[in-house]
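A single protein chain has been omitted; all remaining protein chains appear in their positions.
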Amino acid sequence: MDYIPLDFPFLAAALLVGISFYIIIFKKNLTKLIMGVAMLASGVNLFLVALGYRAGANAPIYTDVPEGPMVMSIPQALTLTSIVINVAVLALMLTMVIHIYRHTGTLDSEKSRKMKG
Amino acid sequence: MRQIAGLISLLVLVVFIVSGVLLIHPFGHPDASAMDDYIIENAQQETGSNNVVAAVLFDYRGLDTLGEATILFTAVTGVLLLLRSLKRKGESS
Partner (left out) sequence: MLSKIVRTAANQLIVFIAVFGLYVIAHGHITPGGGFQGGAIIVSGVVMLLVAFSSHEIKKGLRERVLSVVESSGALVFIILAFAGIGTVFFYNLLLGTPLFGGIPATGPGPGNIWTGGIIPLMNFAVGLKVIAGLSAVVLALALFSSGEEVEE
């Protein structure tokens, strides 16, 4: 490589994904694990939207748009689907944490590992 | 033991992600895509809407929106099912 590109949106998405990997591997509290998964979802959505950007172009809507090229429109539609799916999965994860707390009385992922009764 | 395995896997994942970020196209100049150019050119006549993203979501890729609506329905049913068996002990719903 003759130059290292300093593309800030891609580096920000990589930073978010890296921090969320650290949280998921090393933390034991169940609430912190859920926050790590949410951060992973945010990093992936940011990466998807930043992939389709064209410099100096306008939004892909034809109502009163100035002249010029348009940004790629397919990654934006895929990000919309991804956001809705992440909301649904997060709601389901939170309900399961409520059930685990009811059954084992602790929020530690090491101590609530044994299945009883 | 668990710490060492976790550290090695974290290092491998970070190297993979950073090398992946540095090797794709520079920000703002993506590669030419024939499907995307076709969609931006012909979305107004073929679907009749001014919003190209809505046309992609509901006309060109409507099957993905159908799958997403199914996932939303399944998640809502799952949450309401899990929060019901503990509610019936005390209240008379």
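Should a chain be cited, it is by its letter among A and B, assigned in written order, with residues numbered from 1 in that chain.
Methods note: a residue touches a chain if its C-beta (ideal position, glycine included) is under 8 Å from a C-beta of that chain, and two chains touch if they have at least 3 such contacts.
Worth saying up front: this structure is predicted, and the values here are computed from it rather than measured.
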item	value
Identified contact with the non-displayed chain, of B:Ile4, B:Ala34 or B:Leu63	B:Leu63
Contacting the left-out chain in the complete assembly, out of B:Leu11, B:Met35 or B:Val76	B:Val76
Residue ranges of chain B at the interface with the undisplayed chain	44-51, 53-55, 57-59, 62-63, 65-66, 69, 72-73, 76, 79-80, 83, 86-87, 89-91
Where the unshown chain meets chain A, residue by residue	59, 61-67, 80, 84, 87, 91, 94-95, 98
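The rule is short, and it goes like this: only the chains that are shown with their structure count from here on.
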item	value
Distance between the centres, which are taken as Cα means, of chain B and chain A, whole angstrom	9
Chain B residues within the chain A interface of the complex	6, 9-10, 13-14, 17-18, 20-22, 24, 26-30, 33, 35-36, 39-40, 44, 50-53, 56-57, 61, 64-65, 68, 71-72, 74-76, 78-79, 82-83, 86
Contacting residues of chain A [partner chain B, same complex]	1, 4-5, 7-11, 13-14, 17-18, 21-22, 25-26, 50-55, 60-63, 70, 72-74, 76-78, 80-81, 84-85, 88-89, 91-92, 95-96, 98-99, 102
